[in-house]
Every structure is written in C-alpha cells, then in structure tokens.
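Working notes for the structure below.
Presenting chain A:
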Amino acid sequence: MQSSFSYRNYFPSFLIAAFLSISLVIFLPSCNRGGQNAGNAITVGVVLPITGREGKPGQYQKEGIELAIKQINDAGGIMVKDKNKKLPVKEVFYDDGSDQAKSASLVERAMSSDNATAVLGGYSTALGEAESVMADRYQTPWITTGAAASTIFSHGYQYTFGTLSPTTLLGSTTADFLGSLVDQGKLKKGLKLALALENTDHGIDYGNGIKQWIQQHPGYFTVVFSENFELGSPDFSGLLQKVKAAKADIFLADAHLQDYITMQRQYLQSGMYHQMLSYGARGPESDARKALGDGTDYIFAGIWWSKKLPYPQVKKFVQDYTQFTGHDPDSWYPATAYDAVRALAQAIEAAGTTNKTAIRDALRNVELKDSLLPGGTMKFGSNGQVANAFVIVQNKPEDKVDIVYPKDAATGEAIAPTPRKK
Partner candidate 1 sequence: MAALKDVSFSVPERHIFGIIGPNGAGKSTLFGVISGAIRASQGRVRFRGSDVTRLRSDALVHFGIARTHHIVRPFRAMTVLENVLVAVHYGRQSAKADAKAQAISALERVQLAPKARMLASALSLGEQKRLEVARALATNPDLLLLDEVCGGLSGAETRAMLDLFQQIRASGTTILYVEHDMKAVMSVCDRIAVLDFGRKLAEGTPAEIQNDPAVIDAYLGSGMLGTNSIA
Partner candidate 2 sequence: MTAVDFLNLLIAAVLLAGIYAVMSVGMTVIYGVMKIVNLAHAGFMMLGAYFAYEFFERFHIDPLIGAALALPAFFLFGMAVHWLLIRWLPKSDQPTLSSLLLMFAFWLVLQNIGYLFWGNMDRSIFTPRTLTVLTLGPISISLLRLIVFFAAVLCVCALQLALSRSWYGRAMRALIQNPYAAQITGVDDERIARITFGLGTAFAGFAGALLAMLYSFSPDFGRPFLIRAFVIIVLGGLESVSGVAFGALVLALVETFSILYVPAGYQPAISFGLLVVVLLVFPKGIGGLLERKWRPA
C-alpha cells in the first residue's frame, strides 16, 4: 500500500547533507557571544526561563534586568577605574525553558564561553539551586533574582548572591500579619489554619516559617491541615475537598502563578469560604485578575516588592518600566531583578576593575541606598542573601491592591475577615 509518491524521492540525500552542513556552519561561529568585545564592554550573562512553566515570571525578570541595563548604558555605562573609562553593559541572554539541567548548563556557558563578568538568573528555586553550583567553579559572581529558598545559600559558596529574602521569612511575615489582625481584634484568637503547600523547597520553607511563628506565639493559631501538592496539576478538587473537610478558618496555600489561578478558580467553584485566604507570594498578578475577575478580591499575599511602596524610586521605576515594556509591573518579579543589576553595577564601580573576585568582594559590601525593596536599602547578608522585609498586600474590589502590612508602608486598611458574598 506504499504511496508511489514519496518525499524521499524529492529530497536526495545530498540535499539533506547540505542542509545539515549549512546549519552547522551557521551554528559554529556563533559559539562565543561575549568574548569578542571583552575589553570594551562588561558582559553580563542572564539565564532565565521565558518558555515553559516559569515563562511568565522569567519574562518579567528579564524586562527588569533589561530596563536597568538600558538605564546604565544610557548614562554612559559603568565607570571602571583601572580602565579609566566608562564601559557599557552587554547582556548575553539565554532561555533555559524552565529546565534545571539546561539552566545550569547555560550559566556555565555564559561564565566560560561568553566570559561573563557576572551572571544573573535562576527563577524558581530548583533552577537557582542547579545554577548556584557554577558560580564558585568559575569564580564568577552569580546573583539570583528569583530563587529564595535558603538552602542555596547554606553551602558556603563564595560567589552566590540573591536579591530575594528567604521564604521562611515570608512564612513568618504572613503569620505576623495574621497575628496583628488578631491583636486588632479583627480576627478571633485560636483560629484554625489549613496549609496547602507546593511540593518544592519554596513551599516547605513557607510552611516552616508559619509553623515556627505559631510555636513561638502560642495561643494565636492552630494548624489543622498541612499537605504538599504537586505543581502543575489540572485539578485540585480532591485537595480542596480535604481542606473543606478540615473545617479551618484560614486557608494558606503556597503556589506558583498557574496553580494559584487553577486552585482559586476551583475554590470558588466549589463555594468554599475562609476568613482569610492567601496563596503565599502570589495574589495581585493581573493574569489572575483577568482569569478570575472579582474572584481574587481580598486575597492577601506576602511579596518581596509592590508597586505601591511609598518610595520615590519606586514611583520612578513604575513609570520607567511601564514606558519600557508597555505594561504595568503588576507583581514583584521585575523589581528584584532590576535591583540586582543596580547592585552589580555599584559593586563593579566600587571595585574599579572587571576582576570577578574583586567584584565579588565589592558585592559583599554594596549597600543599595535607593533600593526598590521594602526598607529602601538593600544589602547582601554574610551568606549572600538579602534579608529585606516582606510586604503584605491585599486585593480589593475594583482591581485595587493595597499594602496592608507593615504599618509604616501601608496604603490601606486590611479587610478581615473576608466579607461573605451574597
């Protein structure tokens, strides 16, 4: 039954061979993308996922980095003393497709083949963990802009830095916030908590932060349900049913953006209600608003940054970012990336050289005085990770988002408990 016509007759082997060799010819010269102008530019490797599961946050972070680089270059570049001139920053970008083996490979590639002075990247903990190995091997500073789990910084690596505060802190800040609501009398004492955590270091750290707080502050809350769930599941009805059966008053989940949207949709569709509801560090994203409308109202989130922060530098950043990308920074992702570039630039200038170890030493002492992050200054701790406070934001009706905690940064009152829908 073989068809008489076949593609094969029309494509003799030498054509395929030619196709293959041409593609090889295209590939080979482009092997090295940073090395050529090592002398007159500072090469910064950027490895982030812009496809795959983490594509969306990775995209935001990439935009934050590119905005910072553009601003630096617009101002003439970074002053390097031992070259006695300002050098522009050259970005070498790689998309790791949300694959951890690939991300480590690409960081290695940027460090070795492109001679990057520093590498930024690693959105989400698993990718960050894999990448962090390379920094000390190639003695190249690596700053993660999107991996927060403290394990990355607990191995004594000398060249790893991170602009995200640890997730345990997120957990305890969340609990702090709920505790303050109890103190204000908005919530009763002794409420029951249900935790649903994504099965990653991130989720586990978050849960530990909350549980530790509860241990230290007896009487406030009790945990009646705590379970991990798999990322990327299309259906959470079983898990939610279990949460429902636990009869908790407060539901705290820790999820990635996609899972947050899926789970919240099913949460609403099964008519569930809790006095307070949070998805960890997710909440105000406009994608969620688009997907769920007013279904995301009153959800609160502990985040590394909010565009509502009352600092002048934040206002300027929001403006510049919106102009640069054509959309609003609706989530924290670009801010930590933006600040990472600025901290790096400051370190290079302080080091006065493009020597990587000198830059590493300078990074340890860098203090970004006009940081976007809560607190307004950013400094890497002794393990390389920053420890800025978190802000708690709450979604409010009509697409409003307010910072509700801590008090000094608040732009609105926390609404608790969540009003029941009629």
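Here are a few things to note about the model shown:
In this section, contacts are C-beta pairs under 8 Å (C-beta built on N, C-alpha and C of every residue); 3 or more make two chains touch, one makes a residue touch a chain; residues count from 1.
As a selection rule, all candidates are chains of the complex that A comes from, given by their letters.
Computed from a predicted model, the values in this text were never measured in an experiment.
The candidate from 1 or 2 that touches chain A somewhere in this complex is 2. The part of chain A that touches candidate 2 in the complex is made up of residues 1-3, 6-7, 50-53, 55-56, 58-59, 196, 199, 227-230, 232-235, 237-239, 241-242, 244-245, 257-258, 261-262, 265-266, 268-271, 287, 290-293, 295.
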